[in-house]
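Let me begin by handing over the structure; questions about it come next.
Of the protein chains in this complex, one is absent; all others appear in place.
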Amino acid sequence: MSPTKDAAWSGQVEVFAYRRLAEPYHSLTIVAPDICARAAPGQFIAVRTPDDRSLLLRRPFSIHRVDRRPGWAGTVDIVFDIRGRGTEVLARARQHTSLDVLGPLGRPFRFPKEQTNCLLVGGGIGAAPLLFLAEELRGHGHRVDYILGGRTSEHLLRPIEAKRASLTVSFTTDDGSSGTQGVVTDILEERVRATKARVVYTCGPVPMLRAVARECARLKLPCQVAWEEVMACGFGACLVCAVPVRLERGAGNDEGWGWARCCTEGPVFSASRIHWERVEDAPAGVTT
Amino acid sequence: MSPTKDAAWSGQVEVFAYRRLAEPYHSLTIVAPDICARAAPGQFIAVRTPDDRSLLLRRPFSIHRVDRRPGWAGTVDIVFDIRGRGTEVLARARQHTSLDVLGPLGRPFRFPKEQTNCLLVGGGIGAAPLLFLAEELRGHGHRVDYILGGRTSEHLLRPIEAKRASLTVSFTTDDGSSGTQGVVTDILEERVRATKARVVYTCGPVPMLRAVARECARLKLPCQVAWEEVMACGFGACLVCAVPVRLERGAGNDEGWGWARCCTEGPVFSASRIHWERVEDAPAGVTT
Amino acid sequence: MSDPRLEVDLAGVKFRNPILTASGCFHYGKEFAPYMDLRRLGGVIVKSLSVKPWPGHPPPRGAETPSGMLNAIGLQNPGVQAFIDRDLPWLVQRKVPVIASIVGHSVEEYIRVADRLRNAPGVVAIEVNISCPNLDDRSLMFSSNPDATGAVIRGVRRVSSQPVFTKLSPDVTDIVEIARAAVRGGSHGLSVMNTALGMAIDTESMRPKLSTFTGGLSGPAIKPIAIRCVYQVSRAFPEIPIIGQGGINSGADVAEFMLAGASAVAVGTANFTEPTTAKRIYDEFVEYLTRKRIKDVSQLKKMLKEG
Partner (left out) sequence: MSDPRLEVDLAGVKFRNPILTASGCFHYGKEFAPYMDLRRLGGVIVKSLSVKPWPGHPPPRGAETPSGMLNAIGLQNPGVQAFIDRDLPWLVQRKVPVIASIVGHSVEEYIRVADRLRNAPGVVAIEVNISCPNLDDRSLMFSSNPDATGAVIRGVRRVSSQPVFTKLSPDVTDIVEIARAAVRGGSHGLSVMNTALGMAIDTESMRPKLSTFTGGLSGPAIKPIAIRCVYQVSRAFPEIPIIGQGGINSGADVAEFMLAGASAVAVGTANFTEPTTAKRIYDEFVEYLTRKRIKDVSQLKKMLKEG
């Protein structure tokens, strides 16, 4: 069975550590051996915010890192910034807080079949899944380089960890407070050449994904994107998380496109599969 | 200005102690010097249940006791049983839990003008305000005796404290597991004679209040009842807490009755003011 | 940045800010005075007034529901004359602009209440609560029928000296149709919306939680319905000022209603949780305007990104 058909693990977990990261970011480490054992980079977990019953739905968070050290219970890290009531409540969780989680969910990043140089491109909090990805890619013997973008140096997500997990890291910031002033695509081609990358993995805000995908298409590099779309269930039942993708014509489809569910068919998509013309840059209601 | 016109104190308080009492009952001691200083027996506080925003309204609880020991911060006790989600959440409060409270609210019991023997009659959790009342009445030099009723001996509210605060305590239980098998009115007349009580204070379920009021009327004893009616605001603004009371005819009232607000005109009423014919014994939705 | 301009003009009446309190949720103001300076409010929409005193319904009159509450007060009020004699002078003395909410069981009764309030000092507007059973035409509420709505409003307009706001119910197939009847009848503005009809049953006692079985649902639970109604009505009648209400409990909620098309808002159920709620909401709303660099509150109405 494919992973989406497997039941994700579901239950109460304990918070092992809450950490305040650089300015807008928070991290939670949860003790979840079953999720830890099965998680792959690009997958996510869906967390219920405790206590407040006015919040019905789980909140999806990318798996930022897992710790499978032998003799260790098996922990999963998420990182987040505060967007609304749910993340506000989660930022109050502390050691021993009990959380209801479901995961791992979704399809992970696909790994190159043979030894390849990989460029990871992340923007803001969207870079969350890349650390796990970097560690696993390196574990499989691939070379990993990183571009991290953000509004300011404070919005670069865990730059030191990124450095540890890769050969080189380049930064871009809107205000020039770290690295190159500008956006990730300003330096993408140069970094691809310098690192001899043959595959790009990216996640972040939609305008960035679009720009990275376009640049990769131009450079004829395969690119995988981790998508974030508003979700209700996280396991394929509600059809809330629609992502426009190219489809073969035929079989009831005359238009060459359709909606994929971000939660089960994604969140990782091949950039070439996304139907970019139908993607809104700033979808109503989503503030990034 | 009368106390109902004063602003009640409103703000965050800390739980000083949570205690599990006999079977169905719980107690919370909160540090609330302002409420403590101004509270009088029969008044109540209105508590917001923490964290859960799906619960909009405050929950009213009688002031069970206050501690004004010199050098002490000033604490207020409430006792409760679990009825629904609100009391369930409150029963999870522990030392240092922060609670939002408003109080003291409502009109207190009136005290006899001269030294008098007072009989306090309480049923189940309804007996909550009587301990504070007993202590204050004794402080004012009145003799206090008690009748406590309940379904079983476990439903007698804090019998030991009642004993400490009064000269005699008699118990009745439906199943005879403590004291007389039966209801409080089975022994009321006898206790009135034995204690030479000249005034009766009562609180508990409506059928009990009705029976006590009837018995007091027959015995020609003044009787004050502490009423519980479903509330929304607790401070007179919503008109949810309607209690039928006798009114003078005239001034737009041709029928000799009207609704009083339990929260501001009560919760303590003279039993003779209640329009008993219009009181339902088991009002829809209220399970006691 | 200088402080945002908060003054709003509703059908010719100027309010110092757009945050009012909703009818039946602020009584006649007195209960809140110990907790807050009532002059911080744009105005108070008082508990609905009838010609004669109305007794209201027996208890239980209230029940909490998820993020909401049901009420069955039954429009208990001391009658318009007692209000004028006793409550209105108190409010006027405190310089609180008063919007008088009126009810009746017939067009005639509405007219009589409005007539009594004609030129009443301090009453700056009339809100006509049409969510009331129409005894001339059994079975129906005025609010559910365009003809009955039109008739009430025309009658009220004939006698009243103040601008008239019609308070619409969400429990209709087409709220725009009722709004149209009100506007054609001469309503200067609209209050959107009243409670939605609901019911709750205690599964332990197996009894309805309200003595009247059904009652009005209010609170954050209904906010999405209210926002939808305000949006629909404001798009149909862009020139008609709307007082938005339904579940407001924060400054962001106020902004949400104004983005949907309201010119002002009324805070209802949230007052019950905390007597100072309206003041908190006011502060949060000013903070929002300041953060968003909105200089004049009336701009908000035009800022919804519909593209």
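Residue numbering begins at 1 within each chain, and the chains themselves are lettered A, B and C in the order written.
As a working rule, a residue touches a chain if its C-beta (ideal position, glycine included) is under 8 Å from a C-beta of that chain, and two chains touch if they have at least 3 such contacts.
Since the structure is predicted, the reported quantities are computational estimates derived from the model, not experimental observations.
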item	value
In the full complex, displayed partners of the excluded chain	A, B, C
Listed residues C:G24, C:P97, C:G189 or C:G247, member touching the removed chain	C:G247
Selected residue (touches chain absent from view) among C:V172, C:I242 or C:A278	C:V172
Residue of A:A17, A:V31 or A:A242 touching the missing chain in the full complex	A:A242
Residues belonging to chain B that touch the chain removed from view	53-54, 284
In chain C, positions touching the absent partner	65-68, 70, 144, 171-174, 196-201, 203, 205-208, 213-214, 217, 219-225, 227-228, 231-232, 247, 252, 255-256, 259-260, 288, 303-306
Residue ranges of chain A at the interface with the undisplayed chain	5-7, 10, 48, 53-58, 102, 229-244, 252-253, 258-259, 264, 278, 280, 282-287
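To be clear about the criterion, only the chains that are shown with their structure count from here on.
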item	value
A-C or B-C, whichever has more C-beta pairs in contact	B-C
Reference chain B; chain at largest CA-centroid distance	A
Geometric centre distance via CA averages, chain C-chain A, whole Å	46
Whole-Å gap separating chain B and chain C, where each centre is the average of the chain's CA atoms	35
Residue numbers of chain B (touch at least two other chains)	53-55
Overlap residues in chain C, where contacts from two or more other chains coincide	66-67, 220
